[in-house]
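One structure coming up, written as structure tokens, with questions to follow.
Here the complex is missing a single protein chain, while all its other protein chains stay put.
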Amino acid sequence: MSNRSCQRIGQIPGAIQAIPILIVWFVSARAHAEYGLNLHAPATNLAQKIYDLHTAILWICLAIFIVVFIPMCIALLRHRKSKGHRPARFHDNLTLEIAWTIVPVLILLAMAGTATRLVVAMKDTDEADLTIKVTGHQWKWEYEYLGDDIRFISTSSTPKEQIDGAQAKGENYLLEVDRPLVVPAGQKVRLVLTSADVIHTWWVPAFGLKQDAVPGFIRDSWFKADKPGTFRGQCAELCGVGHGFMPVVVEVVTVEQFDAWKQAQKALVAAAAASAGKTYTLAELKALGEKVYKTNCIACHQATGLGIPGAFPALIGSKIVSGDKSGHIDMVLNGKPGTAMAAFGKQLSDVEIAAVVTYERNSWSNKMSDVAQPADIAARRK
Amino acid sequence: MYTADTAAHHDHAHGAPRGIMRWLTSTNHKDIGTLYLWFSLFMFFFAGALAMLIRAELFQPGLQLFQPAVFNQLTTMHGLIMIFGAIMPSLVGFANWQVPLMIGASDMAFPRLNNWSFWLLPAAGLLLIATFFVPGGAIAGGWTMYPPLYIQGGVAYDMSILAIHILGISSIMGAINIIVTILNLRAPGMTLMKMPLFVWTWLITAFLLVAVMPVLACAITMLLTDRHFGTHFFDAAGGGDAVMFQHLFWFFGHPEVYIMILPAFGIVSTIIPTFARKPLFGYVSMVYAVASIAFLSFIVWAHHMFTTGMPVGGQLFFMYTTMLIAIPTGVKVFNWVATLWRGSITFETPMLFALAFVFLFTIGGFSGLVLSLVPVDIQLQDTYYVVAHFHYVLFSGSAMAIMGGIYYWLPKWTGHMYDETLGKIHFWLTAIAFNITFFPMHFLGLAGMPRRIPDYALQFADFNMISSLGGFLLGASQLLFLYTVIKCVRGGAPAGNKPWDGADTLEWTQTSPPPYHSFVTPPQIKLVRGRSHANAR
Partner (left out) sequence: MQTHAEHDVYYVPPPSIWPLVGSVALLVLASGFVMLLHKIAAGPYVMALGIGILLVMLFGWFSTVIRESLAGKYSDQVDTSFRWGMVWFIFSEVLFFAGFFGALFYARILAVPWLADAQMLWPGFTAAWPTAGPGVKTVLTPVDAWGLPALNTLILLSSGATVTWAHWGLQKGRQFQLKLGLALTIILGALFISLQIHEYGEAAFTIRDGIYGATFYMLTGFHGFHVMLGAAMLTVIFLRALAGHFTPGRHFAFEAVAWYWHFVDVIWLMLFVFVYWL
């Protein structure tokens, strides 16, 4: 064993050998620490079971790993030509071969049993206390509390300046939204998911819930968060240029807080309805329009309004923007099928569309000097 | 131990032509194999350069170098080119060089078709790389090309569809050629169950190619008609389903994964017995294991789609079939370890790569097992855990087996020994840098970092930086590989017929490099299974 050549070559595989062992030790010792070495700390019963299943399989893998590679390491250390080891002649051993086929089968059967029960539980969306429709859009989430007349859009609230490095990055960089999904603790929340454009995936790691939102189809899933708290996730399916900037934030609150929140939302809806007929000035609309533009349009058409040639059209000097106002409104309302240009009529209010249209017509070198009022938008809606 | 009684005469009806026409019009399996290998090496560096750019952008949070639109092009094209341009062609290059030599055939069954299979690759490669220069840039929807995102793209998307069609034609013809060569051109005495395992793995791989490339062609044709001819295959409004594309794609895609790993198994199963100086343990079970993996590959595809929300019965079926793959894969690993056991082992560069393959591929296999469990997969789907998993099976699996194979057969192909010191340095740099790059990605995935994002939350910063540093080292190490290969091609110590004393396959009975036309008259094969190699040479 102390042969020099043995050490020279033998040590390094040995060192590699130790890495996974160290890692597993590290992972288990700091399972719930913030080092980000393991799955998120579970916030639901199902997520806890997934966590435990993962831990179990990791230990099983480690055990197999050791059983397999100890003989390999012994062979690599001892059965070397440099130590004068003469090769054996065997090349078959039926007993051994049957054994290492049967034993893994048994291990797999045990794992499959646990996993099966969990899969069935995850799929059981019956008897939910609350159903929320989640619609994916490029690149934001729309939440609709079915039966409650609450509907809003949740968009990333990380400022572009932070992304571009002009500003220090905040604590929840890229994992923060303007309006989080609010749900009551201890209640079974059923999500029905769909998408308005491409496939998105709604994912909150702490809930053990990841579900694709497929355009034109309904998928459902559920979670029951144990305790109040804020839980963060992201879109998990590549959905275009804004894929990395499409966070999910869920605010779990007590049942009382949830009821109060619902009342507040309904009051907001009433206030918005009251202001629908109002007439705005160009400056007011431009200011609001800039905000709307930054949340909804900037990913494709860019802050400069120049778009990305070949992929996303420029707004500066564009035929639609510099053309008739109603054509411009129609494009924003109805989108352009087969492209990333969504039909914003379903997502934005009349005021917001009026604002963004006005903004686009009067920004950069565009000087149309006309104003779209909410009433104009209402008139163009079909 | 294979021995071949070869008639001494060689038919020199047409030797190697001179100049560029030798390569453009070749009907020689060795020349075409060489073309495949150089092509794949070029594409390896091209797609590798894209990976460097990806890692540079991900070096720290925020957008520094590339806008998301460009970043998505980089990840998409990195994947597409590595798979279709680097890994697959290099394995076909091995098949071209080695299959005829290992079964005692004079050439491939259809030499002209063989040349066409190759020369379609540069055509498709040109079309693919050109997409970077068209308006809107290259495709950016991921190498999996999922609609409806793929429907939204510009001209590059059509060019890529047609490029993949051409690659498909090339693969199907190449695969038919390999199947027919193996079935029909074996030398007398070379029965199926006497074939070297490398040949077996390629026979089964070629079968997979012929079976699944047409399904990919079918799926991307539907993409094209959805884009331009108003069909609604993937549009719910017309009664189609975007997820249907995923089913078709992964019906191709999962066997495709094995297309890229089975020949690597073959290479490793050739290298390990050579340097353990002991016959491959469990040859018959190896053959059955490869066949079982190939069979299972047709009924596991939807495990790539557990989060799409299929019915619970579907999830369970695909979970069980996927778990089953662990059995034959385990058998292979056990057999390699048993081959090493009580051997007479030496550690030349090819052996180092093969051993690292067994070790690291097994890690990739374990993460695959973790991913096979639906509940766990739902947490890990589309995260960096998956990125780590498939780089462990594709880089430390396929690519490192390919590098090992290149070091193993370079002396045979060129007639020169490669520089062993440089080879070993290249190996250690690659193995270490690879693990620095990809091991942390397991943690990133577990901690919730989605894949295919140009920017990430702050808690992912440390591991991304480590991963990027490892990535740059990994990239730089491959320049050493290029240098070592070129140095060996240009000269070096003469290799002799058989530089590896433990090698026993038929190619080592030929000169190094082999005559332009080898085995013109089929040799008579005798195989003494289980003969010790201790006293060889």
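So that you can tell them apart, the chains are marked A and B in the order they are listed, and the count of residues begins at 1 in each.
The definition used in the following text is that contacts are C-beta pairs under 8 Å (C-beta built on N, C-alpha and C of every residue); 3 or more make two chains touch, one makes a residue touch a chain.
This one's a predicted model, so the numbers in the text were calculated from it and none came from an experiment.
Visitor: Would you mind spotting which of A:T194, A:Q265, A:Q347 or A:S363 touches the chain that isn't drawn?
Guide: A:T194
Visitor: Which listed residue, B:L41, B:L127 or B:A495, touches the chain dropped from view?
Guide: If we include the chain that is not displayed, B:L127 is the one touching it.
Visitor: At which residues does chain B meet the chain that is not included here?
Guide: Counting only chain B, the missing chain is touched by 11, 13-14, 17, 21-22, 24-28, 105-107, 109-113, 115-116, 118-120, 122-123, 126-127, 155, 158-159, 162-163, 165-166, 169, 172, 175-177, 179-180, 183-185, 187-188, 210-215, 217-219, 221-222, 225, 228-233, 235-241, 244, 247-248, 251, 517, 520-522.
Visitor: Please identify, in ascending order, the residues of chain A that touch the omitted chain?
Guide: Residues 133, 192, 194, 216-218 of chain A touch the chain absent from view.
Rule of thumb we're sticking to: only the chains that are shown with their structure count from here on.
Visitor: Using the touch rule from the top, collect the residues of chain B that touch chain A in their complex.
Guide: Spelled out, the residues of chain B in touch with chain A are 61-64, 67-69, 72, 134-137, 140-142, 146-149, 151-155, 227, 235-237, 241-243, 276-285, 307-309, 312, 315-316, 319-320, 323-324, 326-327, 330-331, 333-334, 337-338, 340-347, 355, 358-359, 362-363, 366, 369-370, 373-376, 378-379, 381-383, 428, 431, 435, 439, 443-444, 446-448, 450-460, 463, 529-534.
Visitor: Give every residue of chain A touching chain B within the complex, in rising order.
Guide: 9, 12-13, 16, 19-20, 23, 34, 36-40, 46, 49-50, 53-54, 57-58, 61, 64-65, 68-69, 71-72, 75-76, 79-82, 85-93, 96-97, 100-101, 104-105, 108, 111-112, 115-116, 118-120, 122-123, 162-165, 169, 171-175, 193, 197-199, 201, 203, 205, 208-212, 214-217, 219-221, 233-245, 299, 308-312, 338-340
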